[in-house]
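Missing here: one protein chain of the complex. Every other protein chain is in place.
First chain written, first letter: the chains are A, B and C, and each begins at residue 1.
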Amino acid sequence: MPEMREQLNNFPILQNVFDKLSRTFPGQELVFSFDRQELAVRVPKEHLLKILTFLKDDCGFNTLSDVIGLDNLNIRKEGEKRFAILYQLYMFPAVQRLRVRVEIGENEVADSIVPLYPAADWAEREIYDMFGIRFAHHPNLRRIYMDDEWDGFPLRKDYPLEGKK
Amino acid sequence: MAFKEIELNMGPQHPSTHGVLRLKLAVDNEVVLRVEPVVGYLHRGIEKLCEHHTYFQITPYTDRLDYFAATQNNLAYLLAVEKLAGIEVPKRGQYIRVILAELQRLASHLAWIGFNANDIGAMSVLLYGFAEREGILEIFEEYIGARLTIHSLRIGGVPHDLDAKIISMILAALDSIPARLKDIEMLLSDNRIWKHRTQGVGVIPADEALALGLTGPALRAAGVRWDIRKNIPYSSYEDFDFDVPLGTNSDVYDRYLVRLEEIRQSVRIIRQAIAKLPGGESRATVPKILKIPAGEVFHSIEAPKGELGFYIQANGSEKPERVKIKVPSFINLQSLERMCRGYLIADVVAILGSLDIVLGEIDK
Amino acid sequence: MVAKFLKKILLIDLLIGLWVTLKYTFKPKVTFQYPERAKPTRRRFRGILRLYRNEQGQPLCIACKMCQRACPENCFDIEGAKDADNKMRPTRFNWILERCTFCGLCVEACPTGAIRFSHEFRLSTLDRRNLSFAMDQMYYDFDLQEHLQGELVNP
Partner (left out) sequence: MSSTLLYEFIIPLLKVAVVAIYPMLMVIVMIWLERRVVAWIQSRIGPNRVGFQGVLQPFADAIKLFFKENIMQCGADRFIFNVAPVIVLWSALLAFTFVPLGGTMQIGTYNLNFWVAESPVGLLLILGISAISVFGIIFGGWASNSKYPLLGGLRSVVQILSYEIPTGLAVLSVVFFSESMNMIDIVKKQQEMGVWFAFILPVSLIIFWISAVAETNRCPFDLPEGESELVAGFHTEYSGLKFGYFFMAEYAHMVLLSSVVVVLFFGGWLPPFPNVRFLSFLHKVPGFIWYFVKIMFFLYFYIWIRGTFPRYRFDELIKLAWKWLVPLSLLNVMLIALIKVL
C-alpha cells in the first residue's frame, strides 16, 4: 500500500483520510485505488455502515452525491460477486471526493444508509427497482420508476433491451 | 367529530407540476400533512439505452434529460467521457463550450422565472421570460440548427466554430437581458403579494439541505457556498471571475433572488469568454471508432438545476458498460417532502416551482 | 421607516407593477401570424433529411452505410451494388422519419455529403405509412408536401 501514499502526495486531505482509514481499520481488506485523481476504496459488506459513519463523523465527508448500482455479470472475474454499489461521498467545504465500493452477491441484502445520509432514500429505491438488490431497514422500499407489480429488474444485464415479450 | 384526512391527488395531469408528476397530498383542510411524489411516468430507460449505444450515439440521448438545458447535459456527459478517454479539448473549444453552456443556463433560468411566476399567479411574467428566451433560442438555431434538444456539443469539443454573426447575435441578446430583468423585478421583487406568497415559504435549514443532498440554487439560497464551477472548475471556468450569489433564509423568495443574480453572473461570464476567446482549433481529433479501456469515472458539473454528474464505467469496447446519471431534480424533488410539511396547498405549488424540477431529468 | 410605511399605505409597489404592464401594452408585439408569415429558417436549420445529387445529376450516395452505423435509432436500411461503370450505388435506401431525432450524426458520418438536412419542417401527415421513405422519395426534388398531405391539399 505504501506506493498509494506517494500517489496521494499532492492531495494532502485525501492522504490524511487514507492514513486514518488504514490506521482504524487495519484488519479488514480495504482495497484502495487512485486513478484520474479519484480515490476509491473497496470495503467488505459487513463493515460498510461502520466505515461510512467513521468517514462522515471523523473524516468530514458530510454529503452523499450519489449511490450507483452496478451489474458486473459480464466483466466480473472468477469468484467475484455479481452486483456492486458505489457511494460517491463529498466533503464540504474542503471540496474532496471519495468513492466507497461494496460488492453484493446475487440475492444478498445490502444495508441501507438512509439513517446516515437521508439523500440515499430514493437512490436506494431506484437501485432496488433497477437491480433487485434489497436494502435492510430502508424506510419504504418500493419501486420508484416501474409499476409496483412489474416483474424483472430492467437494468440487469440479462434483461433484454426491448423488454420481456 | 372524527378528524378525517383528505387525500388529494395533484397530478399526473395538473397545471403546475412541470411535466408528468403525481403528488399524493395528505391534507387537513388546506394544511399539508404529508407529500409523497410519485414519479416514473416519463421513464424511457436512458441508462439501459446507453449500454447498447456507442459513446458518440449517447450524446443525443443526454439532450432529453433536462430538455430545458440540453447543452449542459451534453457538457456533463462529454466531460466524463473525455476524462475517461483522456481526450484533451483545445482551449478555444472549452471557451465555446462555456459560452454555449452559460447561454443554456440563461434560457433555463428565464423559462423557470416564467413558470414559477405563473404558478403563483403572475401570468405576464411567463410571457416576458419566454420572449427573452426566444433571443437565445435564435442563437442556438443559428449555431447548430435546432432550438430545444439541440445536440450542440461533440466528443472532443464543438462541431462548428463561432463566427462574427453568432457573436454579434449573442452580444445583442445579452444587451436586452438586463432591461427585461429590471421589468420582471419591478413586477415581482417588491410586490407585496409576491412577498407574501414566497417569503418564509418552504424553508429548509442549511445543514438539513446538505444532509438531504440538495444542490444548485436551492442549496445556495440556504447560504451554502457550493458552486461546482468555483469549487472544482471544469472546462476552463477558472479563467472567468464571477461571484456565487447566496441567500440567507432559504425560502422561495431567496431561491428567486439567487436565480435572478445567477442570470446576471452568466451574462458576465459570457462577455468575458467572448472577449478572451483564444484562437486555434475548436475540436480535438477523435478517432472515428472510439474504444475506451476498462475504467470508471465520476464527473459532475453545475447544471442550472444543481449538480449534474455522470458515472461511466468502460469495458474496453466502443459501448460503455454502465452509465449512471446523478440528476439534481431527483434529489431536489426528494426534499419536497421535508419542505412542504405544515404549509398550505398553494405553498406546495410555490415550493415545487422554486425547486425548478424537470421530469425528463427525474425519470431518466 | 416612515417611507416604508407610506409605501405600504399608498400601494406604491402595486402601482409600479401596473406601470410596467401598461408600458408593455403599447410595446410592439412579439408574436406574429404563423401561416401567413413564417419565421425564416437559419442556414444550419435541421429540417428533414434529403439525399443530394452532384452537378451531373448522379446521386452522391455510394452506399457505404456509414450513416446506417452512426444512427442511434437505426432508421436506415441501405443496400448497395456496383452499377454500369462499377461505381457503388444504392439499390435500396429505406429511411424511417418516425424514428429520426434529427441529431445529425449521419450527416457528419457521410463521407460524400450525400445526405444533408433540408429546411423543410412541415412534416405532419395523417397516415403513419407515409413516414417511411423509399429511395426515390428521399431525393431533395421529391414533392414532399404532396406525399405527406396529398389528400388534404387536393382531395
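Throughout what follows, a residue touches a chain if its C-beta (ideal position, glycine included) is under 8 Å from a C-beta of that chain, and two chains touch if they have at least 3 such contacts.
For clarity, every value in this text was computed on a predicted model and none was experimentally measured.
Considering the complete complex, the chain that is not shown touches B, C.
Touching the chain that is not shown, out of B:158, B:212, B:349 or B:362: B:349 (per the contact rule at the top). From the options B:194, B:253 or B:330, the residue with contact to the unseen chain in the full assembly is B:194.
The chain that is not drawn here is touched, among residues C:31, C:56, C:86 or C:124, by C:31.
Interface with the hidden chain, as seen from subunit B, comprises residues 6, 8, 14-16, 30, 117-124, 126-128, 131, 187-188, 191, 193-194, 196-197, 344-347, 349.
Although one chain is not shown, part of subunit C still touches it, namely residues 14, 17-18, 20-22, 24-25, 27-33.
Methods note: only the chains that are shown with their structure count from here on.
Chain centres here are Cα means. That of subunit A falls 26 Å from that of subunit B.
A straight line joining the Cα centres of subunit A and subunit C is 44 Å long.
The residues of subunit A never reach two or more other chains; the list is empty. Residues of subunit C in contact with at least two other chains: none.
Of all residues in subunit A, only 35-36, 38, 40, 62-66, 68-71, 74-75, 86, 88, 92-93, 95, 97, 99, 117-119, 121-123, 130, 143-147, 154-155, 159, 161 touch subunit B in the complex they form. The touching residues of subunit B, counted against subunit A in their complex, run 39-40, 43, 45, 47-49, 52, 83-84, 210-213, 224-226, 231-232, 294-298, 300, 307, 309, 311, 313, 315, 321-322, 324, 326, 330-331, 334, 363-364.
Listing the residues of subunit C that touch subunit B in their complex gives 8, 13-14, 16-17, 19-21, 23-24, 30, 41-46, 70-72, 101-105, 108, 117.
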